[in-house]
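Take a look at the structure below.
Removed from the display is one protein chain of the complex; every other protein chain stays in position.
For chain A:
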Amino acid sequence: MISTFIENPITTEIIRNALSSAAEEMNESLARSSFSPIIYEMKDCSVGIYNENAELLGQSSGLPTFLGNLDVCIRETTKIIGGNENYSPGDVYIMNDSYLAGTHLNDITVIAPIFYKDDLVGFSATRAHWLDLGAKDPGYPMDATEIYQEGLRIPPLKIYNNGEPIQDIIKLITMNSRLSDQALGDLNAQIAACNTGNKRVNDIVERHGIETFRNSIKDIFRQSELIDIQQISVIPDGVYTAEGTLDNDGVTEEEVPVKVKVTIENERLTIDLEGSSPQRMGMTNCGLAQTVSACRVAFKHMIGPDSPVTGGNFKTMDIKVPKRSIFSAEEPAACGWYFTALGLLIDLIIKALSPVLKEESAAAHYGDSMVVTFSGRNEDESTFLYVEPTAGGWGAFSADDGQSGLINNSNGDFKNLPVEVLESKYPLKINEYGFRVNSGGAGRTQGGQGIVREYELTKPSNLSLWFERAKTPAWGLFDGLAGKAPEVEIITKNDKEKRLKVNSKGLYVGDRVIVQTGGGGGFGPPLERNEEEIRNDILDGLIDEDFAREKYGYSF
């Protein structure tokens, strides 16, 4: 094993840590100088440092699905401009096209070549969510059927030439935003972050010399590859499958099937999505690049979540995606809610592999999206817009119950707004915020409980909802039972209705919306659950006696 390495392992490790830390600094620099709360608070952004072959050296991201997905953008740009020799120091490129970058048009990717003296040694790249960029509705729409309604599409475009801004292009882009000052501010923050990456890589190369730098990178990649191989090789060979479905695409009523086939053969792992839905009219489509990223996230969730990812990882992993499917969207598919399908995909890959990675797996969580939006006018006629991703139950796993009331996978470290702040800023009163009793799936370990949240309007507002997983509620594993599906009830003066997807419904003062999010799946046979745990849950009021009797056969 040792013979495959070129450089001194100490230097290699110092360079490896320095590159990770350089990416952290880029991210700090981006968050620090951005103008939008969605970047500096929700951390809806990611950064990466790449070598001249667009292989990842170090990365940092706020959301899990942004795992190492910027290389595609660098490669495509290089292809378009005709090769690495056509980059100059001080060049900057911008792009956001969903079919290239994989996510929605609000995610803007900025890349810049890194030169050490006259040599191209790599790239710094950043991606950040802009609040608004040319969509038909503020932010992004809920009911688009074509990408052209979702915003401005940008192919890889040069916005800095040799350190000089190309003002007319920058203006064309930013003036397409309803918040053009913020857009320009965020763009500058992304460029500043690229400069930080550039500077730190130059420091590292200066310190160790270019040859050592390049040799160490080869060793770092080799280490990553060896870690992957070690981890995949111990998984028994075989074909593992799972399938599920999205309720619908938000525009038409039909279900959206998702199918996963994972094949393990020695050190190779193949994920094949054949059988998943063709691309749809609604916004649940996703570009290929982001699908690849999601598959890697699933892999990382189960295998080696602690070691940082580099360009050496995933070399023994193949991903096959049917053309023009929801996971490989092409023009003119709408991609605004791309992460709804990805959340399901990640859960299904975990399910497929669970028979052979029992200890590392977890039953399904309550699912992605689950968003409540209220909008309307303040007294001074300005618009208010309140968007809330709601928390729910996570899947149980071998060692413990699933967590109750936790935000979904694709929202990462997102924090909900305190009730005291929410009520002070928006015309809403919260009447209840607590666990949804009996909603977690029964099992040897029990799924986490969903939540109940009741909103009462104190001014007329429009309600939009995007909820999912009524048809595939969070499943259990190893004979564990499924969690409850979500339910949203809208109570007006004369009416009561249950809906999961709503686009801009007008509501009046005193109307109430009661959201009940799904619970997580259980793990292992319910009859094996420890009696003391059942008693404790009853004492704590997380399950009631009927649930204990029915699901656990518990007798009083």
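We take it that a residue touches a chain if its C-beta (ideal position, glycine included) is under 8 Å from a C-beta of that chain, and two chains touch if they have at least 3 such contacts; residues count from 1.
One rule holds for everything that comes next: contacts and distances are computed from a predicted model.
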Identity of the absent chain, which is to be given by its UniProt protein name, from "Ferrous iron transport protein B", "N-methylhydantoinase A", "Carbamoyl phosphate synthase small chain" or "ABC transporter permease": "N-methylhydantoinase A"
Hidden partner chain, touching residue among A:120, A:172 or A:227: A:227
Among A:397, A:467 or A:554, residue touching the chain not depicted: A:397
Absent-chain contact - pick from A:81, A:120 or A:192: A:192
Chain A residues touching the omitted chain (full complex): 1-2, 4-5, 9-10, 12-14, 16-18, 21, 24-25, 28-29, 32-33, 35, 37, 40-41, 61-64, 185, 189, 192, 196, 219-220, 222-227, 230, 297, 300-302, 305, 307, 350, 361-362, 365, 391, 394-395, 397, 399-400, 403-407, 409, 412-416, 418-421, 423-424, 429-435, 451, 454, 539-542
